[in-house]
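Have a look at the structure below, then the notes.
Just one protein chain is left out here, and the rest sit where they should.
After this line comes chain A, so read on.
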Amino acid sequence: MSSGTAVPADGTPTGAARTEPAPAAPDATVVLGPPEISRALTRIAHEILERNRGGSRLVLLGIPTRGLPLAHRLAARLADVEPGLDAAALVGSLDVTMHRDDLAHHPTRAIGATDLPAAGIDGKVVVLVDDVLFSGRTIRAALDAISDLGRPAAVQLAALVDRGHRELPIRADYVGKNLPTSTSERVRVLLEETDGRDAVLIEGAR
């Protein structure tokens, strides 16, 4: 998780339960609310279709935990615009835990599920979906994971928030909101599906 926020650090089994409700820090600033998040996703969906001239070759791979519900929401919007698309068949999840380069620096992480759409990813345009783009290391791990799973025609990246501070030459193709931050701040994305409400927060801002 590039944001350093979203993965439960103690290795709660994924899929077993919703992530524990996030205790909002007293100094948290709400940067995006539900309508802004919804509008950003709608715009990204249109950009994806425009860039790829339709949705026939698309696969959306969400990175757990919060990339996956975002991928589902994007797929629903794609299917709204392009009637031929089946939203459920577009989406997969891609767990990158076992490809991370920082495993030895954290307590043992729980491994999430990787489920690809039935048609696989060979020759498709894969759009990686994550909540926060930060150092870029999660995406590097995701690219490695993808190369073990098949050979897509192209890989693109959609992130709800780009908070800067890249440590690798990686950029997003679709960004919901560019959020200039300092490294001491924490950016948290809360989603209805995992946290009970939609919001993007900045914590620790002084």
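Operating definition for what follows: a residue touches a chain if its C-beta (ideal position, glycine included) is under 8 Å from a C-beta of that chain, and two chains touch if they have at least 3 such contacts; residues count from 1.
Following the convention adopted for this analysis, contacts and distances are computed from a predicted model.
For the chain that does not appear here, its UniProt entry gives the protein name "Aspartate carbamoyltransferase", which is one of "ABC transporter ATP-binding protein", "Aspartate carbamoyltransferase", "Indolepyruvate oxidoreductase subunit B" or "Transcriptional regulator". Residue A:106 is the one among A:51, A:106 or A:197 that touches the chain not shown. Looking at chain A, the residues touching the absent chain are 11, 13-17, 95, 98-99, 103-114, 144, 148-149.
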